[in-house]
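Note that this complex is displayed minus one protein chain, with the remaining chains in position.
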Amino acid sequence: MHFRSDNTAPAAPEILAAVSSANVGAASAYGEDTWSKRLNAAYAELFEHDCFVFTVATGTAANAIALASAAPPWGSVLTHRESHIECDEGGAPEFFAGGAKLALLDGAHAKIDAPAVEKHLRILRHGVHSPLPAAISISQASERGAVYRPDEIVRLSATARREKLALHMDGARLANAVAHLGCKPADVTWRAGVDLLSFGATKNGALGAEAVIVFDSKRAEEIARRRKRGGHLMSKGRYAAAQLLAYIDKGLWLSLAARANALATRIGAAADVFLSAPVESNQVFIRPGVEGLKELRAAGVEFYDWGAEGSGEARLVVSWNQDEDDVEQLCALLGALKRSVVQF
Amino acid sequence: MHFRSDNTAPAAPEILAAVSSANVGAASAYGEDTWSKRLNAAYAELFEHDCFVFTVATGTAANAIALASAAPPWGSVLTHRESHIECDEGGAPEFFAGGAKLALLDGAHAKIDAPAVEKHLRILRHGVHSPLPAAISISQASERGAVYRPDEIVRLSATARREKLALHMDGARLANAVAHLGCKPADVTWRAGVDLLSFGATKNGALGAEAVIVFDSKRAEEIARRRKRGGHLMSKGRYAAAQLLAYIDKGLWLSLAARANALATRIGAAADVFLSAPVESNQVFIRPGVEGLKELRAAGVEFYDWGAEGSGEARLVVSWNQDEDDVEQLCALLGALKRSVVQF
Amino acid sequence: MHFRSDNTAPAAPEILAAVSSANVGAASAYGEDTWSKRLNAAYAELFEHDCFVFTVATGTAANAIALASAAPPWGSVLTHRESHIECDEGGAPEFFAGGAKLALLDGAHAKIDAPAVEKHLRILRHGVHSPLPAAISISQASERGAVYRPDEIVRLSATARREKLALHMDGARLANAVAHLGCKPADVTWRAGVDLLSFGATKNGALGAEAVIVFDSKRAEEIARRRKRGGHLMSKGRYAAAQLLAYIDKGLWLSLAARANALATRIGAAADVFLSAPVESNQVFIRPGVEGLKELRAAGVEFYDWGAEGSGEARLVVSWNQDEDDVEQLCALLGALKRSVVQF
Partner (left out) sequence: MHFRSDNTAPAAPEILAAVSSANVGAASAYGEDTWSKRLNAAYAELFEHDCFVFTVATGTAANAIALASAAPPWGSVLTHRESHIECDEGGAPEFFAGGAKLALLDGAHAKIDAPAVEKHLRILRHGVHSPLPAAISISQASERGAVYRPDEIVRLSATARREKLALHMDGARLANAVAHLGCKPADVTWRAGVDLLSFGATKNGALGAEAVIVFDSKRAEEIARRRKRGGHLMSKGRYAAAQLLAYIDKGLWLSLAARANALATRIGAAADVFLSAPVESNQVFIRPGVEGLKELRAAGVEFYDWGAEGSGEARLVVSWNQDEDDVEQLCALLGALKRSVVQF
């Protein structure tokens, strides 16, 4: 039973088909092909706003390039202590941003809020001696599966505007968040004040397709330079573009995400008292203790331990094509585990 | 008639099929899938030597990551003045290598040789004040379509060893070079003293599959770190790996390259006195003058101008799936152009 | 009354005299002069160990260069949350180290200990995805004036050795720490396991003289390269070297530091209940509240606020040449302030 990561799933048939369809005839290289050229318009329609879409190979690249263009080398990016950019990207943001710093904030369920940002900004600064707060980065959904409501983002962006900070969103699981909220993509991005978006499709059904999206042409030129410089301007751009087009065609991205969310919710209900975070996307965090995790593993459930050694916490991720039987079996195992714990 | 770049071609059916075949079931992420895990062994067989294969998104990334691990930030990489790493990668090598320098050498047909390297090394150096020569980078085939013979590489690597320089090969068109030489892949790589290889499949039939290959495990750990940090460790690694496996299966890479080479040779014969470089791969460089190029363009031939403004030189690239009729038509156009020039 | 910083003091007469004495005749440039060449031997005697002394312009440069040579770009440096390298160096460590991260630990009085390091190391890591812990950096004395005893450093270095971390010491106020401990310089540096030392003389009586000191020749070559590359290899090296030689001649550095420490201790006694950290060097931290600080300022005492806005905390620093009358007056003001607070 694979609950390790949504990265373990294959690609959705619609997206693979789009890649195959794109494999015909000559096409200009380096983003001048017809697929790539349709991206901006297609995403502008989705987001109800001008969009500049820069495909890159990974979510790490999307985040790193976006942040590098949002913060100078002497700047700091305010983000949650458990964010992907801090914990899981091998220092890519610092690399691309020429040594900019991540300033780590606390917040429930890996979300940060405006007061946390403001508290950080009240630390005494001394001109050039101190890092310059330059950007805020939030993950939608968060690293603990929680989702920012539009009003929460609006409050963050109001602070950002006032303090001249850019607002970046790591949308590796944006589909799951939007499906959960039932809102428009715009409601949690530009309309809520997001300046730079890492848009991920890989976890939710693509073979490998990620993008930096900016909503203002003034930000585009630098992203283009940084993408090339990072080795992320693909020569045969049509394949990534075809994936990103198919991904949002006829709402595919949201229907895939909604299915995964629903199954996660079912697991969350079964996990019940073990839950260590609310289930608002396709991730379920449980803390049944070290022994409990051992039992689940012994029963064939694959997952990642979470937190520090011996925390007894785990992350279970539901993929777009997750087998329902696996979900049922996991729910049963969690039910049994709860009963056994109660007996003690 | 597309002779602009081999990057404009689609993927070979065998390689697309491999991607489709890989799209089944769950697979571990980040290079722990079964396709990725077979890469080292498959390439070890191809190269008759231990291989450590690191897939990345682009040739630019392969070059930049390889060079960054071969030269310290205060080092210099000796390369041809017209090399891809100098002219076409938006500064990626300098970015990944933390500001290392490219030292530009001259040489016929974009190849460098041991005497050119030695001449450069005889420039007076003053300890920490001077850049530290740290690596040599050659392109096989070169940016002007020329191919290094094994003995030429051996002579370069002998100098490299003596001077403690690493030897890197940009193998974006390695297939074309090996097909031209009719040698073993080993003969122009590790056996000739190459330490780090950028292995390209995209131009010659893949959708998008490039790799850094090193032949010594001691170099592997740093490449792994630099790949992640550059945003090039793909989450669903199976698709790039499947491409790289299919690419070398049953000699596909060489048969695709041999076909393109043969068509290029045919064009070269037709171009004749216009040739500005020998035709040893799938690239043809001609210098029929500004007016001559205008005529070709007017006749529907697509290509890149080369060199400086008004040089009257052009590059014609033959793709793995180039239409033979297009080649015939181009040959006819070149023939007519020659005659018209002779008349003047 | 200047208690803002020990950087506001002029240079000690002995050190200025050394600079004047060095201003005679021709001397080889870039560290080949006779003063610079005596540095290693003079410091080897002081530290009872081989020493490789690299003068640089500032303590920021010393820290940044030392850390860059101790941690790879993908590494992390474990340090206290309030350390100078984190808060006051404008991102210089990240810049020199190519984007390495600072991992922030807690600990009383801006000191960290082995358990805090070990707790950090127990956070689950995932190979190349996670920053690689590479070095520990401690400040002697700390940013809150506290001093590490030799046994505390030994415990840290034991952990460092076991976990393959380098141990760096920011010794901007090493003189004050050694004077406080009454130990040998070796006891808190190499003998306790310190690998790289930022040795500061500026705050304690030099015009401007800082150095990176390493105790192992294997570390020297890279420091030399990084120093040049950072613009810190001075052409007329004799002046910085002359300062560093005079600074340790006949124990000058320790007698200057001891005097400042003694006056700080006197202030600490007067501050009494206001103290927010023990007085172990030439720094005194007090927390008399926002109103209390206003009164001190109104009375002409100059100092820095500390912590966050409105924390009501302040740092008072005693310089090597601090006027004793100023100290007396400050003590009187603190006494009055205590009494007024008690009345409320």
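By letter and in written order, the chains are A, B and C; residue numbering begins at 1 in each of them.
One rule holds in what follows: a residue touches a chain if its C-beta (ideal position, glycine included) is under 8 Å from a C-beta of that chain, and two chains touch if they have at least 3 such contacts.
Everything numeric in this text was worked out from a predicted model, so none of it was measured.
Asker: Could you tell me which shown chains are touched by the chain that is not displayed?
Answerer: The omitted chain makes contact with A, B, C across the full complex.
Asker: Who touches the missing chain here, B:31, B:90 or B:230?
Answerer: B:90
Asker: Which residue, B:46, B:62 or B:128, contacts the hidden chain when the whole complex is considered?
Answerer: Touching the chain that is not displayed is residue B:128.
Asker: Just name the one of B:3, B:43, B:74 or B:274 that touches the chain not displayed here.
Answerer: Missing-chain contact among the listed residues: B:74.
Asker: So one chain is hidden, and I want to know which residue out of A:1, A:22, A:42 or A:132 touches that hidden chain in the complete assembly.
Answerer: In the complete complex, the chain left out is touched by residue A:132.
Asker: What does the interface between chain C and the hidden chain look like in terms of residue numbers?
Answerer: Chain C touches the missing chain through residues 2, 4-5, 7-11, 16, 19-20, 22-30, 56-62, 64-65, 89-92, 95-96, 202-203, 207-208, 225, 228-236, 239-240, 319.
Asker: For chain B, which residues reach the chain that was dropped from this view?
Answerer: Against the missing chain, chain B presents residues 73-74, 87-91, 94-95, 97-102, 104, 119, 122-124, 126, 128-131, 305-310.
Asker: Can you name the residues of chain A that touch the chain not displayed here?
Answerer: The missing chain touches chain A at positions 30, 72-74, 98, 127-129, 132, 224-229, 233.
Here is the rule we use: only the chains that are shown with their structure count from here on.
Asker: State which chain is most central when centres are taken as means of Cα atoms.
Answerer: A
Asker: Any idea what the CA-fit rotation angle from chain B to chain C is, to the nearest 5 degrees?
Answerer: 180
Asker: What's the distance between the Cα centroids of chain A and chain B, rounded to whole Å?
Answerer: About 34 Å separates the centre of chain A from that of chain B.
Asker: Roughly how far is chain B from chain C, going centre to centre by Cα mean, in whole Å?
Answerer: Chain B and chain C have C-alpha centres separated by 50 Å.
Asker: Between chain A and chain C, what distance separates the C-alpha centroids? Give it in angstrom.
Answerer: 41
Asker: Can you tell me which residues of chain B touch two or more of the remaining chains?
Answerer: Each of 30, 225, 228-229, 233 in chain B touches at least two other chains.
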